[in-house]
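Before we start, here is the structure in question, set down as structure tokens.
Only a single protein chain was left out; the remaining protein chains are all shown in position.
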Amino acid sequence: MGYSFMGAAHSQAWRTAPRFFDLPLAPQLTALVGRNDSAARAAAAKLGWDSVHTDWRELIERDDIDVVDICSPGNTHAEIAIAALEAGKHVLCEKPLANTVAEAERMAEAASLAAARGVYSMCGFTYRRTPALALAKRMVDDGRLGTIRHVRAQYLQDWLSDENAPMTWRLDKSKSGSGSLGDIGAHSIDAAQWITGRTISGVSAMLETFVKERPIGGEMVGLGGHGAVGDDVPRGKVTVDDAAIFSARFGGPAHDGGPHDNGAASDGGPIGVFEATRFALGRKNAMRVELNGTLGSVAFDFEDMNVLQYYGAADGPDAGFRRIMVTEPSHPYVGNWWPTGHGLGYEHGFTHQVVDFVTAIAEGRQPEPSFADALQVQKVLEAVEASAAADSRWQSV
Amino acid sequence: MGYSFMGAAHSQAWRTAPRFFDLPLAPQLTALVGRNDSAARAAAAKLGWDSVHTDWRELIERDDIDVVDICSPGNTHAEIAIAALEAGKHVLCEKPLANTVAEAERMAEAASLAAARGVYSMCGFTYRRTPALALAKRMVDDGRLGTIRHVRAQYLQDWLSDENAPMTWRLDKSKSGSGSLGDIGAHSIDAAQWITGRTISGVSAMLETFVKERPIGGEMVGLGGHGAVGDDVPRGKVTVDDAAIFSARFGGPAHDGGPHDNGAASDGGPIGVFEATRFALGRKNAMRVELNGTLGSVAFDFEDMNVLQYYGAADGPDAGFRRIMVTEPSHPYVGNWWPTGHGLGYEHGFTHQVVDFVTAIAEGRQPEPSFADALQVQKVLEAVEASAAADSRWQSV
Amino acid sequence: MGYSFMGAAHSQAWRTAPRFFDLPLAPQLTALVGRNDSAARAAAAKLGWDSVHTDWRELIERDDIDVVDICSPGNTHAEIAIAALEAGKHVLCEKPLANTVAEAERMAEAASLAAARGVYSMCGFTYRRTPALALAKRMVDDGRLGTIRHVRAQYLQDWLSDENAPMTWRLDKSKSGSGSLGDIGAHSIDAAQWITGRTISGVSAMLETFVKERPIGGEMVGLGGHGAVGDDVPRGKVTVDDAAIFSARFGGPAHDGGPHDNGAASDGGPIGVFEATRFALGRKNAMRVELNGTLGSVAFDFEDMNVLQYYGAADGPDAGFRRIMVTEPSHPYVGNWWPTGHGLGYEHGFTHQVVDFVTAIAEGRQPEPSFADALQVQKVLEAVEASAAADSRWQSV
Partner (left out) sequence: MGYSFMGAAHSQAWRTAPRFFDLPLAPQLTALVGRNDSAARAAAAKLGWDSVHTDWRELIERDDIDVVDICSPGNTHAEIAIAALEAGKHVLCEKPLANTVAEAERMAEAASLAAARGVYSMCGFTYRRTPALALAKRMVDDGRLGTIRHVRAQYLQDWLSDENAPMTWRLDKSKSGSGSLGDIGAHSIDAAQWITGRTISGVSAMLETFVKERPIGGEMVGLGGHGAVGDDVPRGKVTVDDAAIFSARFGGPAHDGGPHDNGAASDGGPIGVFEATRFALGRKNAMRVELNGTLGSVAFDFEDMNVLQYYGAADGPDAGFRRIMVTEPSHPYVGNWWPTGHGLGYEHGFTHQVVDFVTAIAEGRQPEPSFADALQVQKVLEAVEASAAADSRWQSV
């Protein structure tokens, strides 16, 4: 469902996964849903789907559909996902899970009930499937970083830097839920929680909207572009954040996620600093994560996505950040692709997502990240907004 | 034809090209050829081909085949390609075009005759389709580098660095033609000639085989691996070069490619230095090209394949190599993929190759690189071997 | 005064400045002060000072002393500096200016009174004299970045990462004033305010002490090292922060520095995020500053100190961060040193500091950063501590 940027990425993943991986089930691209019939037909032809619907309810009524893949805007996720799960369809839902915690909670509850019946759901935090980040996670799990002290996560883009880039649905809070925070910051939050194996327990935040109004219409280029300029050009009000900055504390591995006072002594979890922006001129898709532990550190930047930087204190005085080309057969996902040194691209994460999702379904176990995991991310997003609205005061998650 | 590493890459390209590009013709994956019937059937199923043959001649006899894509070892190229062209099939042939200049000449002649009948052929130097290298080419063509003085091309890998990596057909000159020189050095030669728009007119070379014998059998990992070790393990003789180094001169843009004496005054073409090796421990697929001109320089490394380094003297005292993320809509091939900053991977070059090949066929014009272009590369390879065998003496191409 | 790390750096600067720059006054290394007479004598001999005193008051009484250079711990700065200024000596004082705002205010007042009499003072934020950062400042002043939106400042070290690194005066709040915040974070604050030409108007902060107690004694290696381990080893209490994270808003160029509410609409100044830590394993002296403006961005990392990364939107679709080797004759300070491409080291900033300080004195004008500038940094440090103690609530500076 949905056939633009995300639709193209998901379609390519469904087509490609069985070509490079041995899937226990054979995906069929049965039907694509789009509101506009002719546009949907064109998209289906282009992307390789067998049929189209203009109403997602029709899809859910079909008996020959086992999986629903939701790529529509965030405000539609809850209704579709819950209906699909109740109809016994496995659901892959794009992030952010929902636009509010309330919606996300309903979705997580539906997911939990469905899982008890063997119907599974997953949220599309695809960066987990980037081999370099998956390797970082493996290193942390293997204890190679020791106890994590610092999390440093930036997600820097610049496609809104031009103050005349056009107004779009992504800048309208009623549709997108939030701006850079939910769109890209959510990826950082999920990655940080997943890799550390800990949940964020509290935050202090600041949000900023640099450009308050933007021209309606104008030429889109990529996600941004350059709108019409002039006094008579109608302008729409930007109702989301352009940038978000927050500090965070993480609970322990078995942490209950409950309130945590910033002033109190640390319980030993890491501290984190997060920044998400679409105004970092020159940074195109710098989704960066760095972790510093007692034994080692890792650093990742999506602009060099086939590389993981790793520093091991055990390397001694000749230690240095190792530029690991994450293209070895032993690295996550990589063995199914090309020889060493032949890197992957952005959409490979979506292919890996399909592999993991389908495999979990076939094996009758919960795929990750679950809707519950995604709900936790949603709670962090809400706490960030609450703190920003309350003079940056510490806000428990 | 052929279904291993290259077969998988080509298949993915044929499947994917029409999903992201508007092709004037719709590719059908009609038939795959492999000598072993059951293996070929398995590959066809995996890679999405409709039927299989165990003899390539059957393929050529089929009326419903318009294009033959040759991915088999180099010593088979000439026979297949010539037969296919004569049968009126367009041919895409993997590099190196052939194992000898004589074969390549026959192929180029067949290609020329076929082209006169509207039947086209192309050689698979896919690095030309890497957006960053295509951007480098565009910059040179646009005059942004001025007159090129230096070409610096390295192709560094390390998968044979382990002296117990197993003996394979790639190390047997009768099958592969040459070692690092033809396998990877050929890419550097093609890229250098293509980007500069000039042909190499002479070379002085040195070849080296570090490991003269290798165990037969043993576990392959990627292209290399680790063979069985022990006194009783049979070992095969490595008959190709492990590393090749050569210096070169380039003729002028309208150069006739004829003999050129190194001792004579330069005619103004650039000088080049080339190195190809599979023993550069730590370098995984460092296909690097740097050009220095009178106005600017570019530098590329496939290990960071979505980036082109560019230096423009016009940037003044605050000039510096620009790390261009070659992911803008205006960059070659990129607009059909993802938003800015979302990089591509190794196999995208193959998809672009399909796009260019199919488009040229549909438009009735010669796709590039032609067999004649590939023959020129073959001549350089031969000159390199001749120089290395003659005390490194300068050898005209 | 003071002859350890900072003493060595300052002495080298005083000796070297006249050898490479045309100074209007000729520095004489007249006297060094140290509490322990024999140690001070040894240091003076080593570092090239003509005489020694064990009491700084003796120095100030000497008629042949024009300049006092204070490198002692922060808790001694105010008394010495004020006395020196009152005695008509020009003063160069290491950062942080003082351990409290109250002290800093008295110093700034004394400095102001002295300046009226032609006696000048300066605070040693030497990073201002790193050519790459000075170039960043010049670019901002020249409007090449447009309006600054983002300030991203990290100062990452790892010399305390070993939990058994010994207890030292730097970890004792009564001597050092604060930990990573005042020691290294102060550099980030000064750099950010100086380069943007704006003062920080408010902050929200979090401090953390990862290791609460450390062994007394043990072998120092560099600033850190490894202390004695065992149950019977006496341990001292760490009373400073190990890491500091804060977000900030900057006032306008003509900003009065007064209170600024975070919840209110932005006044157009940039937002900033700061992090200072000595626990970022693998980061040795990563003093980093990145600014994103409407027209351009710059990024700096002291671990590659001769380089400034610059991105100019005017470079168009082929823009990319330029890796500027800041070694051109036209670059700040550089023309007096070596040919292009021959980089400078850490202590050169101190030499440049001497040049700027002496030149300002000779020309009868206030050198920068003044004690007033340093007081402003001190106020930010205090606001950070206040916010961290108040649940990260926004704190005006």
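Per-chain residue numbering starts at 1, and chain names A, B and C are given in the order in which the chains are listed.
Following the convention adopted for this analysis, a residue touches a chain if its C-beta (ideal position, glycine included) is under 8 Å from a C-beta of that chain, and two chains touch if they have at least 3 such contacts.
In this text the structure is predicted, and so the values were computed from the model without any measurement.
> Of the residues B:Ala192, B:Ala243, B:Met325 or B:Val355, which one touches the chain left out of the display?
Within the whole complex, the residue contacting the unshown chain is B:Ala243.
> Touching the absent chain in the whole complex: find that residue among C:Phe302, C:Phe357, C:Phe371 or C:Trp394.
Of these options, the touching residue for the absent chain is C:Phe302.
> Tell me, which residues in subunit B touch the chain that this view leaves out?
Touching the missing chain: residues 149-150, 152, 154, 158, 161, 163, 204-206, 208-210, 243, 245-247, 249, 261-263, 266, 271, 273, 275, 277, 279-283, 290, 292-297, 311, 313, 319-321, 387, 389-394.
> Which parts of subunit A are in contact with the chain that was left out?
135, 139, 307-310, 315, 317-325, 328, 330-331
> Which residue numbers on subunit C touch the omitted chain?
5, 8-9, 11-12, 15-16, 18-20, 46-48, 157, 159, 221-224, 283-286, 302-307, 325, 327-329, 337-348
We adopt the following convention: only the chains that are shown with their structure count from here on.
> Mean of the CA atoms for each chain, then the mean for all of them together: which chain is nearest?
Answer by centroid distance: A.
> Between subunit A and subunit B, two touching copies, which fits better, same or different residues at the interface, with half of the numbers shared as the threshold?
same
> How far is the middle of subunit B from the middle of subunit C, if each middle is the mean of its Cα atoms, in Å?
Centres of subunit B and subunit C (C-alpha means) sit 53 Å apart.
> Hey, what residues on subunit B touch two or more of the other chains?
307, 325, 328-329
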